[in-house]
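First the structure, which I've put down as structure tokens, then a few questions once you've had a look.
The complex appears here without one of its protein chains, the remainder shown in place.
Each chain carries a letter (A, B, C and D) given by its place in the written order, and its residues are counted from 1.
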Amino acid sequence: MGGEITLGHYLVLSGALFLIGLAGVVLRRSLLVVMMSLELLLNAANLALVAVGRFQGIPDPQVAVFFVITVAAAEAALGLAILVAIFRIKKTTAADQMASLRF
Amino acid sequence: MEQLFFWMLAAGLLISAITVVAVRNPVTNAVCLVSTLVFEAALFITLEATFMAAVQVIVYAGAVMVLFLFVIMLLDVRVEVLGKISWLKIVGVGLVLLLALVGLPKLSSVFPFAGEALHWGHAKVPGTAQDLGHLLFSAYGPLFLTTGVLLLVATVGVVVLCRRDTEA
Amino acid sequence: MIAYSPYLILLLPLFAAVVTRLFLHPFPRFAISVSTLACLGSFLGSLLLLFSGGLGSTIAIPAVPWIEFAGLKADFGLLMDPLARLMAVLVSGIALLVHIYSIGYLKEDPHRSRFFAELSLFVFSMMGIVLADNLVTMFLFWELVGLSSYLLIGFWFDRPPAGAAANKAFLVNRIGDFGFILGILGVWSLFGTVSLVDLPSCLTASPGGWAVTAVGLGLFCGCLGKSAQFPLHVWLPDSMEGPTPVSSLLHAATMVVAGVYMLIRVLPILELSAVTMTTIAWVGGAMTLLPTLIACQQNDIKRILAYSTLSEIAYMVMAVGLGVTGPAMYHLTMHAFFKCLLFLAAGSVIHGCHEVQDIWKMGGLGKRMPFTAIVTGIGTLALCGIPPLSGFWSKDEIFAATAHQPALALVSMVAGFFTSFFMLRLILVAFGGSPRSEGARHAHEGSASLIFPMLILAILSVVGGFLPVNSFLGVSPEGTHASWTLWVSLVLALAGFVPAFFIYRAATRDPLSIPILQGKFYVDEFYNRVLVANQDGLGKLADAFEGWVVRGFLVRGSGVMARAAGQGLRLVQCGQVQVYATVFILGALSLLWWILKSGVR
Amino acid sequence: MTAWLSPEVLLVLAGVGLILVDSLTPRSWRRLISPLAFGLALGLLFWTLWSSGQSIPDSWRNLFVSDGLSSIFKPFFVLCLVAVSGMSARYRLGTEESVRAEFLALPFFSTAGLCLLASARDFLAVFVALELVSISLYLLVAFHRTKQASLEAGIKLLVMGGLSTGFLVMGIAWLYAAAGTTEFTRLLLEQAGRPVTPALLLAAGLVVTSLAFKIAAVPFHAWAPDVYEGAPTPITAFLAVASKAAGFVLLMRIFGWGAFALDSVGTVFRPILLTMGIATVTLGTLAALPQRNLKRLLAYSGIAHAGYMLLALGTLGEAGMGTVVAYLWAYLFATLPVLIFINEMERNHGNADLRHLDGLARREKGAALGLMLCFLSMAGLPPLVGFSVKLAVFTTLWNAGEMPALVVAGFMAVIGLGFYLAPIRAMYWEREADAIPATRLPSFLVWVLLAVGLLNLFLGFYPKPLVALAERSLAPAPLSRQESGR
Partner (left out) sequence: MDISYLLPTLLLLPLFGIGLIALGSHPRKTAIVVSFLNLVPGLLLAGLVLRNGQVLFGPEPIPVRGIFPFKFILGIDGLSLPLVGLTLGVTLAAMGVSRDGVKREREYFICLLLVGLGALGAFLSVDLFYFFSFHEVALIPTFLLLGIWGQGDRSGAAWRMTLYLMFGSLVLLVALIGLVLSIPETARTLDWRVLTEALQTNPMTADRQTILAALLLVGFGTLISLVPFHSWAPGGYASAPTPAAMLHAGILKKFGLYGLLRVALPMVPAGWQQIWGIVGLMLAANILYCGLAALQQRDFRWLLGFSSVMHMGTIFLGLISGTVLGLGGALLLMVGHGFSVALGFAVAGEIHHRTGTTWIPDLGGLAKKAPKLWFYLMIATMASIGLPSLANFAGEILIFFGAWASHPYLVVIAAWGVVLSAVAMLRAVRGIAFGPLANAAESSPQGDITGTREVWPFAFLTTILFVLGLVPVLVLGPARPVLERLLSR
């Protein structure tokens, strides 16, 4: 199983997760999944934070994770609320249906 | 030991994350997201951040994801119809892959301590609820208050956006 | 203050012009009086000046400052040397006669007060040229003469040809002035002064070479325009569109001889270069002959006279080119008398025939207008240089000067032959035979104001030869006389009458038809086709370039480009949030890549 | 004790108070809620002005700082709040009328977040404050939930904002990884005298990305036009002025005094910021040319202005910072009146199409004059204040030797005139008055527009006050360069 696990491993992992999140944001039509992908982004950051805190020996990143989770929750709640409102008038959550404002 | 857990969890994490992005059924997406979060919580534990792991499971997997599922059920979202596969998407995926395989290891190597090995029990940082709580209420007190306001705003928002029109 | 009083001869006409133009416009009678009296005053003043302070000497008069700036000094000063004084008398005198003549000639014209205002302005400008003490102010008046002649030629502005002729006159003069101003600039840069008084003393350190030649030719160019010499002669015949008094004033005594006068003034400079002098002499020589040829085939009475004027002035130019100013001035004076007489007579004919100008539509006028016929005859004899009339004496001196240039002498004498030919043609056709038009049948003599000036001029034409012009100028007559010129020229002049008499004795239409002469050697056509058309063509090109390329392509084009770029950028803004996200991510990634590139260095 | 009565606290209290008052009082009192909100905002403005530069509670010191910059910009944000409150009071909510109190209260929270941002000295604080602002803005933008445009704008802002948040958090994580801290001064001290590490640069790059998003710099700008157009106009004003300013305040703070105020970092970021500035100016100007919607026009114009400020900032010198401060104030004075007017226009005509301006000069002379002055100020024509600040930008660029940037900025300023003149042309040239339905503006608004327009003129001729502001914001910087050991 290779060498020892290092901070680098965790950072790569978090980076990969971040990239997957980005891909989700860009590729998926459903706004619900887009928002899930945004959660992935934050989670990737959380992973990095915790790992860094562990290796740097400081507790502050974990506090940051705490705040991030709070923010993520608020953002998710609000986003879902907007989605519900959108669904009420448009009966869809497809991102490409939301393009009346343009040019 | 560390290696075993890390690789297992990492694989799980990535697989579920890819599933979140790749699968078309929203319920599957949501469930996989939960599993991603749980895997991540497990990874927190490998990093000896037990309290954060608990928060992750309770708040994230517990609360936020339930919210997602609720909405999915509420809206009765169907399986997503595939959009056109445009060159943009192919290029995007290709780029992601390229970056993941080539860029990330290189990128990660630039950070200090990047090569420091993980050994359980040698954590220099306390990860208990008490320690974090102390920090949260003293040094980061103002921010904690601010997050309170933030949640208030979110609450108001949800109420405003999702209320039934009784007056109209 | 009294020292400035000579300025009155200059300012009186100006005053008349301004007052007439601004205040007396609705009152023609007052306008005419003021204008004529001013001219009279100017004439008397000139006479007084001519005889005061001794003949042949220079009177010093303080200058009025105009431009005195950074080394350039150009003031309004009066140069009161004998030449100027004689010229002033001549100009104002002729102008006075023309004024008197015009009173009768334009009795019925509703715009006559404007005419007199313009006439006064002309007198003022002409006196200015004569009296100017430096080249810059001379140029100033030079231009003003151009303006007033423009106004006078275009006096009947509702006749389209008048406008065209006025424009042509002004523009051709402008071309001459173009050379003149460059010549003045050259004088200034070579000799450091533009003052005519200082000029002779500055010439001692003559730089010589091509520069002097160029300067001389530039100055001569001014003369070409104003004195209507080849190749700038085309305006003068056309300018006959103006009222006849104008023709006589402009083309007899004053405007056209300004060029000669100016040449005499700057002669010291011209003499520095033999090339210049030769050029002047030969241009003059050629111009004595060419117009006389053309005149033989012209039918408009005034045009015939105009071509004759071209030829006569060419004699003066030639004389200057030969370096003899005395004969030139002498001829200038004599020419003023008889040519003015001829023009006034022609005016009288036209007036009498109710605006008929074509000699073939006249005929039989000798009986109906005997006085006019007689003075025309006198004028003709004077013009042709038949002794003892005025023209004979002056021409003789010029011919004498050509004695050592036989080619020139020959050309100019042959011109005398043709002059006699066409003048007799004119008299025979217009005054002989029987009337050939309604106007000619009812022809009559004009009023006293028409007769009087003609009478004076006729007397002067007869006795003018005995006036002591040379003593006015303070020079002694040329000593040596090569007598052959006298006889040859006289014989040729008399010989000219013979063919004319036989051809035109009883002709009712022109038996000769020589297209090239009728077409005036096609110089006008050449100008129109080649020069004007080319310049207009360039103008069209510039205008099209301006319209299409500059305004259309560059200006509007850049606007369109900017707008198109804007439209293009809008397309990225397609409304798809995921496209935005892609742009965002790509932007962020390239930013990181850039940082890595420049940071890891 | 008074330290606790900082604007942020009072703003939150006011917001909560508004909601409480609304829910606790009889329904018939509701029409008083708008004046109340406006009054509160106005009161807070005076309080902020009076208490600016006052010290903050001790326990906040490690997260927040009270210095020249914050004391200049807190009033700025509260001034925006006043305008937004006034505009909100006149905004037609339609079916949302029952939640007007929330509509009025939420900007207070958002402003609190902005004020916190203005004095944040720790990236964690930046994150939390920024999220407070963002989340309130997501909500406010989508507030008009029966209007599709509003919702669409909301979801677009949310997606893009979420993305940017992701980058910010990742950046913070990397900052921890690179330096072990997110506190500005410590970051500075940590790195001083050492060769800069790529890790720190990368982290800074991520942070800058999210701030560039905030100020709508190319290529992170794409959300701005759509969101400006879809959002309720008062919120557009808030986004266009306050939120953009906050981004700049942070950029100034991190590049001017804290965190990344190091030459070694600067040499890397200077070309990046300048390039971004050039791109932003160019895109904003060119894309604005074909716009017929006044709100979109303003959005692109705002992008262009961000570009100019970014160019000044990109020189990373004291002069550049001062310029940005002055520019932001000038931008406020030029943009806010126009948005106030657009708010009225939407109230009367339902949208912000340029043709509603036709013949305005005949109907509303004062308002047209005021608007014209504002547009001209935005275009940067002397003697309006917009010119003075553009002059400062050009001067800064020349002084820094950034000729390509200077040339582009100059060219774009000329092209920009092309679209700033469009509304003027509509107001003054186009159709005659009788062809247009007459809807009068309230006279006090006319006076406001005119007064602010003339203020533009006055400040153009006499920019001393702006200079003073700029100098004050620069002068007493506790996180001064000396501290960083240089």
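We take it that a residue touches a chain if its C-beta (ideal position, glycine included) is under 8 Å from a C-beta of that chain, and two chains touch if they have at least 3 such contacts.
Note that the structure is predicted; figures quoted are calculated from it, not measured.
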| item | value |
| --- | --- |
| Among the chains presented, those that the missing one touches | C, D |
| Among C:163, C:268, C:323 or C:499, residue touching the chain not depicted | C:163 |
| Option touching the unshown chain, where D:190, D:353 or D:471 are the choices | D:471 |
| Residue ranges of chain C at the interface with the undisplayed chain | 21, 25, 65-72, 74, 114, 136, 139-144, 147, 150-151, 154, 157-160, 162-164, 166-167, 170-171, 174-175, 178, 181-182, 185, 188-189, 535-536, 538-543, 545-546, 550-551, 554-555, 559 |
| Contact footprint on chain D, counting only the chain that is left out | 319, 322-323, 326, 361-362, 372, 376, 381-383, 387-388, 391-392, 394-395, 398-399, 406, 410-411, 413-414, 417-418, 421, 424-425, 428-429, 460-461, 463-464, 467, 470-471 |
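Criterion: only the chains that are shown with their structure count from here on.
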| item | value |
| --- | --- |
| Rounded Å distance, chain A centre to chain B centre (Cα mean) | 6 |
| Intercentroid distance (Cα basis), chain D paired with chain A, Å | 27 |
| Junction residues of chain D - those touching two or more other chains | 124, 128, 131, 135, 138-139, 142, 145, 155-156, 159, 163, 174, 177, 198, 202, 225-226 |
| Junction residues of chain C, two or more chains touched | 570, 573, 575, 577, 579, 581-582, 585, 596, 600 |
| Touch list for chain D against partner chain C, complex | 155-156, 159-160, 163-164, 167, 196, 198, 201-202, 204-206, 208-209, 213, 218-220, 222-223, 225-226, 267-268, 271-272, 283, 286-290, 415, 418 |
| Chain D-facing residues of chain B, complex | 107, 110-113, 138-143, 146-147, 149-150, 152-154, 156-157, 159-161, 163, 165-168 |
| Chain B partner contacts - residues on chain D that touch it in the complex | 12, 16, 19, 59-60, 62-64, 95-99, 102, 105-106, 109, 112-113, 116, 124-125, 128-129, 131-132, 135-136, 138-139, 142-143, 145, 174, 177-178, 197-199, 202 |
